[in-house]
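Sharing a structure, written as C-alpha cells. Questions coming.
What you see is the complex with one protein chain gone and the rest in place.
Right, chain A next:
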C-alpha cells in the first residue's frame, strides 16, 4: 500500500547522448569479472588475454557496483566516466522506467543487458479519474516483445497504469523460464484468460499481485490453471480487485499446497465461511485480504457460524489486514486476536460507523498504516487518534463521493489526528469542510509529514469558520513540514497559496492542483520556486501560456506536466515544444469537454529520448 517513490535525480540529457554514442564504439573483448553474481550469456572464448589496466579496474568496479541498489546512486555512478557507465550498465539488475514513453524498449535493453527485474509506469495519474480519453497508450506490448529476446533471465515485472493484453501475458509466460513475480497496479486490457496463462506456465511463480486493476471476466477458471499437484512456490496471491467469481475448491486446494504463502488477498466473491476454511489452511499468513467478510446469501438461520475468532487467533504472524468488502459488522469483533499485532489495516471498503470501529481500533496500538471510510466520522477518527500513537499513514476515503453531501468527517477529525498521531508521515483526507486552523495545527503537530493530500470535495470552498481562502493552511504545511515531498491542495485558494509553495516547498516533488489560483502568477511561483518538482498535475485552474513559459528552465528535470481545462492555447504549447526539443508536448483533445474557445483540453508533456511516439491515437496531437 505504499506510494510510488521516485528518487531519480534530474536527467542530464546531453550526457545521455554522449553515453549512447560511446556505447556504439564499445570494445567487447572484456572478460567478465569473476565472482560476479550475474550469470548470463558470457563469452565462450577461452583465449587468455593479459588484462589491460582498465580491465582490472572494470573487474573491480563490477564487483563493487553490483552492490549499489539505489537507482539514484547508480545514475550518478554512470556519469563518472565511460568505464563506470559501462560497468554500471552491466551490473544494473533492476530497471525502473518512470514514464514508458521517455525511453524506447530498444534503447533500454541495449544499454542494460543483464536485467532481472523491470518496473514500468504508463498513464499519468489523472487518467484514473476519467480525465484522459480511453486508448491513449501506455502499451506493454513493445516492452514485453523487446524483453523476450533481451532478458531471458527476467524474474520480475512491475507495471503501473499500463495497458496489458492477453497476448502480452502469453508472451511473458512463454519467454521467461525463471519468471517469479508479476505485479500489476492500475492496469487494464486483460482478463481472466490472461491470468490463466500466467498461472499455468510460470512454474516458478512466487508473486501474482493484481492491485486496483481492471480484469475482464473471460469466464475462465484461472485459479484452476495452477499446476494441480506438488507444492507451489507461491508467496503472494493478491486478487481483491478481480470482479468475478472464483472457483473456491480450486483456490482452497491451491492454498493447501502453498506452504510459502504469506500474502493472500481475496476478492469479494469469497464469503466469510470460505475465508474461514482458507485461514485454517494457512495460519502462516502475514497479509490477509478478507474478501466480502459477509455470509453467503444461502446461509440459513442457525447454520453453524464459522469459528472465525479461532482462525484469527491461529494467525500469529498476521500484520496486515484488508478486504471487508461487504462487511457484516457483527463479525468484526472476530478479528480481535490479531489487532494488537496489526501494523496495517485497510477498512476503506468497510461501511462501518464509529461505534463499530471502536470495537477493534482500541486494541490496535501498533498500527502504522490505516485506510478507512469517512463513515466512521470525526468520532471514529478521535478514537484512532487516542490509540494509534505510532500511526505513519492515514487515508480517509469518502463513502459518498459527491460534492454536496453531508460531511461526516471535517476539520475536527483532522485536528484530533494531528494531536494524537505525532509521527504521521503521510495523509490523504477527503472531507466536505475544513478550516485553516486545523491544517495549521497539523503542520505544527506532525513535523514528519512527507505527504499531505487534502481533498475538500466542494470546489472553491473556503474555511468553514472564517470563510477565508485556505491559503494560510497550506502555507503552514509547506513552511513547517520540512520533509514534505508530496502535496495535493484543494478548497478556495488564491495565488498567495502558490507563493507559499514556491517559497517554502523546496523539497516538493509531486504537486496536485485542482480548481485553484487566480492568475498566471500562481503557476509561476511554483515553477520558479520548486527546484525538486518532478510531477505536476493541474486541472481547471486559470493558468495560461505565459505561466507555462516560466517553467522552460525546469521542464527537462521533470517527469511530466499535466494541465487540463486551464487557459492554455495551442500556440503556447507549440512554443514550449520548439524551445525544448527533448520534450514531447502532447495536446490531447477530449470530446467530453465543451468547447467555448480555442483553449487546449489537456496538455501532457514529458521529457523523452525518443521524440514523438508512433502509437499516438487520433485525438493526440504532438506539437513540434
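By definition in this document, a contact is a pair of C-beta atoms (placed from the backbone, for glycine too) under 8 Å apart; a residue touches a chain by one contact, two chains touch by 3 or more; residues count from 1.
Criterion: contacts and distances are computed from a predicted model.
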**Request:** Identify the UniProt protein name of the omitted chain, choosing among "Aspartoacylase", "Auxin-responsive protein", "DNA-directed RNA polymerase III subunit RPC3" or "Calcineurin B homologous protein 3".
**Result:** "Auxin-responsive protein"
**Request:** Would you mind spotting which of A:60, A:231 or A:593 touches the chain that isn't drawn?
**Result:** A:593
**Item:** Per the touch definition above, residue among A:115, A:159, A:241 or A:511 touching the missing chain
**Value:** A:241
**Request:** Using the definition of touch stated at the top, determine which of A:554, A:567 or A:582 touches the missing chain.
**Result:** A:567
**Prompt:** Which one, A:330, A:400 or A:528, makes contact with the chain that was left out?
**Reply:** A:400
**Item:** chain A, residues in touch with the chain not shown (by the definition above)
**Value:** 126, 128-131, 133-134, 186, 212, 214, 241, 325, 348-349, 351, 397-404, 430, 455, 457-461, 492, 512, 514-515, 518, 539-542, 565-567, 591-597, 599
